[in-house]
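Note that this complex is displayed minus one protein chain, with the remaining chains in position.
The block that comes next holds chain A.
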Amino acid sequence: MKQNAVLRRSPAGAKPLRHRFAGALSRYRWFYLMMIPGLLYYVVYHYIPMAGMIIAFKDYSLGKGIIGSDWVGLDNFRIIFNSPDFYELLRNTLLISLYRILFNMLPDVLLALMLNEVRILWFKRLIQTVTYGPYFLSWVIVYGLAVAFLAQDSGIVNYYIRELGGSPVNYLASNDYFRPIILLTDMWKNTGFGAIIYLAALATINTELYEAAVVDGAGRWRQLWHITLPGIRDVFVLLLILKIGHIMDAGFEQIYIFLNARVYEVGDIIDTWVFRRGLEELEFSIAIATNLFKSVIGFILIIGANKVAKKLGGSGIW
């Protein structure tokens, strides 16, 4: 890249590196100056917080500050790994993530495949427009909708249960219903959006392939199996890698907004726990140690998943 710059901009490129760098700095000074606000942002709000994770190895007290607080080595991690709560959090986090991969990736594909079969264009556009609208609504709004339907006293579902002589169920505070509600609302909000990327991949499939298949006497299902599905395989694998890499993120914002103390057993995830432990109980060290554990696992997973994808012959993410 440096060579490239030299070739393009200065034919006399044999100067010592230091001079070349100084030269570039002055030649491109406006470009470097432009980047300053953005780079400052990354340093202050991304890299300093990363450095702040050393609190995980300290007994942080507000009075002493980060530098002044005592080092405690791995004590915080010992506390976490010896706490039974932690395994519940880990289980909830992984389970909800896995459910999301299963129950939210497949509807995305299914919607895209169905839309792809539609020949009436206005109908296709209509359904697409309608289904990806909710993507732009906030989780708070989605929660409001869920309350309108599922609340114990005023929800429409319980209204009909009462009408039919049943006893109302407090769905939003029920261990049995919490995860299904999370998955269903996620599906409602994001399926239309998720389908777009598959539709784009489907649009790039060469139509000659289908024509040849018809000549060979392949029916609808054989075309689906041999042409359509292979056409979206790469995108599917790519998204799967990304989701596996983010398996420790079970959807903080949504879960936090839907969560209440009665469903911690099935719904409390690492992020929500860190949030409460850190910002409500001010146990910064424990909270940050938990978060560091999560970030490291996430990082390893995404690097690993990318390697696996490349091994399998895909292109990977980078």
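The rule is short, and it goes like this: a residue touches a chain if its C-beta (ideal position, glycine included) is under 8 Å from a C-beta of that chain, and two chains touch if they have at least 3 such contacts; residues count from 1.
The criterion applied here is as follows: contacts and distances are computed from a predicted model.
Missing chain, UniProt protein name: "Carbohydrate ABC transporter permease", from among "Exporter of polyketide antibiotics", "phosphoenolpyruvate--glycerone phosphotransferase", "Carbohydrate ABC transporter permease" or "Extracellular solute-binding protein".
Screening A:I127, A:L240 or A:V308 against the full complex identifies A:I127 as the residue touching the chain left out.
One chain of the complex is left out; on chain A, the residues touching it are 1-2, 4-5, 8-9, 20-21, 24, 28, 30-32, 34-35, 37-39, 41-42, 44-53, 55, 66, 111, 114-118, 123, 126-127, 129-134, 136-141, 143-145, 147-149, 154, 156, 159-160, 163, 188, 191-192, 196-197, 200, 202, 205, 207, 210-211, 213-214, 220, 223, 227-228, 245, 253, 256-257, 271, 274-275, 278-279, 284, 287-288, 291-292, 294-295, 298-299, 302-303, 318.
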